[in-house]
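In this view, the complex is presented without one of its protein chains, the others remaining in place.
Chain naming follows the written order as A, B and C, and within any one chain the residues start at number 1.
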């Protein structure tokens, strides 16, 4: 379960009956219509076989509870997405021959062999559909208080987009299949992924996420910092290996006089002249845009021959995968990062509102 | 509160009466003696006025509960460290003139002006003494199951240590005031911090942490991943702006064929030929060393003049700090990162043991 | 969410699409077959229109996740029961005219009118099917460690069963429609409910629950006591107004010399000569059977005319219910109490095992 007031769980296995999400603590009265949820789910699709898997998930969802007359009821929301286009034929190959750097081996040991190994089970990218649905509701929750979240592809391999405006992100990200805010870079990234795929390989990348219009005060240090809670949530996404806020790792190479964001006043409001902090100081939102980047490793599932072990005979062996895998999960992760972030913000928004209302008095 | 089975809270303000920690769920029978705790606390001290603050914290701790006859009782452990060498004279200057990139401003707004602003309150590095104490107990907890954690200074500014052996880390880290596993680099880092301090500036850096001998299976995806829980815990440390596991952000620039860690068998045990994954796959420990790096920004408290605002008059102004600040918190954070990590591992170890014992049957 | 290691959530509304449960933290490898779950669900049915509602729920469940090849996988388990025999025609009557002592009014206010009021929404007895399913899995979990739970009807109205042996409970409870361990009393209770129903009224009762073979040591005081956690869980069942352990409220009228359970040794094991404590001392199981009683109020839904208010016009009015209601929820609550209790014990068993295994050492 993620969250304390807006609480989210995920469930389901890639080749099981369905995947889904349970949300507890969502306020009542939020308009949720099916078209909106469908559109959110579509963002996960690349629909370009040149650079993406051929699994054609239908992603029909089923609202099981918590939404009545197109509005949240205030009771637990459960939404299920049935698995349709399942092809488990190629998965016996990995049952006892784990893919390097995949969860195959750790899952086998942790679950004592009882895990549903087909399609990667709970470790499949398939689960991210549930993340998108939960986050779609979270985005509606925070929207009522003016907060918006946007993610985009920051880099794939060595092709890096660099600084882009929020306007470019809003306008361009979903206009190209690589979810890139810069149309020129988008083409380069497309070519890189295509070439990678043709070689049977995969490639990593970075997703950047921006959250706008947070009030000052979200985050509950010393333990429940806003950046800490975002980080924990982001690591639920398969393939994440790092996260950095604001200038992040670059700050480790800076002097304080370079790194500090001078405070100033604009239009009668306190703001900072730059945003190297990424909108968070001391674990609390400072009113500037939250900005962070997430490093994704290359999909571990590649078509090239790899060394592995046979878990039954305990011998060294090779594996050469068949099946349908994405050459670059980064581009598919863009809406996931965005929506997972909304979940954390929805939770902290509610926590913050409790104090604000309390202090207003009755 | 961090954790589910081994649960840790921190409390206290920099210039209040004391700081401390509460640990719930610690198993009984673990030997904790005062010398051990004292030694752990000493690791936080640099004791070299050339590169560190002159605040001389005594760090006398007081075991309030949960330890009896030098052993944990199984009941809540509370340990308090009284604040001694307090000098609050310089803090009125920042009460209404927040330091750029510090929590002064966010705290003022979030707590509606009621926060104890003296010495940075709960946002002070002072609280890390409580983190060290809690983590010292966690290290004892995991030691019984053979697990060890070591951190060291990976870089300061542009001076980077690069790959070092575990042996070097164990041997050298606490032999120099900059907590560096490489004696040569240690000298360079020392000079860099000294020069930075003389200019009234501060500088960032990176701490690396390694955890050894974890069994395969720690971590509870899809939500409570081991890397996610470590990340959340690490962000409780002041100044953290990023974290990456294994090859981290570098993986975003790699192909899968380069990034995957081939599985192999050594001495009858499954292992990987390299450890680009940093010991975690799918949020679960894979038996290889856990390895991650943490980016620290430069201390926001510098002696150079900075632009800020006056919160009372809502006007732009300047601040030039007096007081006692560290020019490089990275080197002081080494034992904090190490001990905070132990807390998360202790928690996940207990969770893992529950299942393992359960499956053994009665 | 109930629990810390074995974590259970419920969702769904009475006249919505479905109800269900999500279980996180269930160990892998537990055999769960559909027949077992069906049988557990059947225990909720009275199948005697003389004393029970005529709603004929089909209770076909759908295992959505977490069970593979008839065994738990270790991943989140979701089971859904679709609502079939729904008749919402009579519910518009209560939308703005709340039933006295029902949740109609509190739900209307809390959820700002957005709650699914049909059939009582989440407050319906319908949700207890989800509780039974979750508890059925919990019973399997604790069975592996020898623990069993049994509930039975202790009283309805003034007809009280009094002390009955565990053997009687096991043998008789499900042999009569009122779930009573004493066949003679069962007849009297049957007549009482029948007569109550004919008058359009409802009646209260008490369910007793016994848990056998718990090891000494379950419970985590000072906060997470075993009796406290059982109590919280029991109050999730609609209609519960009280709980007492061992001799319970009678102990408030006793002297210590009467109330204390003398310790003694039988077959080389420590035991107590009687069990007025109900198997718990200091919030920790003492090895004797856990024994507690749960007070159920009469169903608030009766067919007699009652005073209420009109929420729209804010005037006093009357309500005379139509629809299908149980005259005595107590007898239907027997398997619910039993299974909810198993959930709490499963959770505390896992917590206890973590320490036990830890102390064994690696």
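The definition used in the following text is that a residue touches a chain if its C-beta (ideal position, glycine included) is under 8 Å from a C-beta of that chain, and two chains touch if they have at least 3 such contacts.
Given the structure is predicted, the values throughout are model-derived calculations rather than measurements.
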Ask   = Per the definition of touch given earlier, which of A:27, A:98 or A:300 contacts the omitted chain?
value = A:27
Note = Missing-chain contacts on chain A, rising order, are 4-5, 24-25, 27-29, 74-76, 141, 144-146, 220, 222-223, 349-351, 353-362
Note = Residues of chain C touching the missing chain are 1-2, 9-11, 98-103, 105-107, 109-110, 112, 122-123, 127, 155, 157-158, 196, 201-206, 216-217, 219, 221-223, 225, 227-229, 231-236, 238, 240-249, 251-265, 268, 270, 272-273, 276-278, 281-286, 295-302, 304, 306-309, 311, 314-316, 330, 352, 359
Key: For chain B, residues in touch with the removed chain   = 1, 7, 9-13, 16-20, 22, 24, 28-29, 62-66, 68, 71-78, 80, 110-112, 114-116, 121-122
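One rule holds in what follows: only the chains that are shown with their structure count from here on.
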Inquiry  = Looking only at residue numbers at the chain B/chain C interface, is the share used by both copies over half or under half? Answer same or different.
reply    = same
Remark   = Farthest chain from chain B by C-alpha centroid distance is chain C
Inquiry  = Between chain B and chain C, what distance separates the C-alpha centroids? Give it in angstrom.
reply    = 45
Query = Which residues of chain B are in contact with two or more other chains?
reply = 222-223, 359
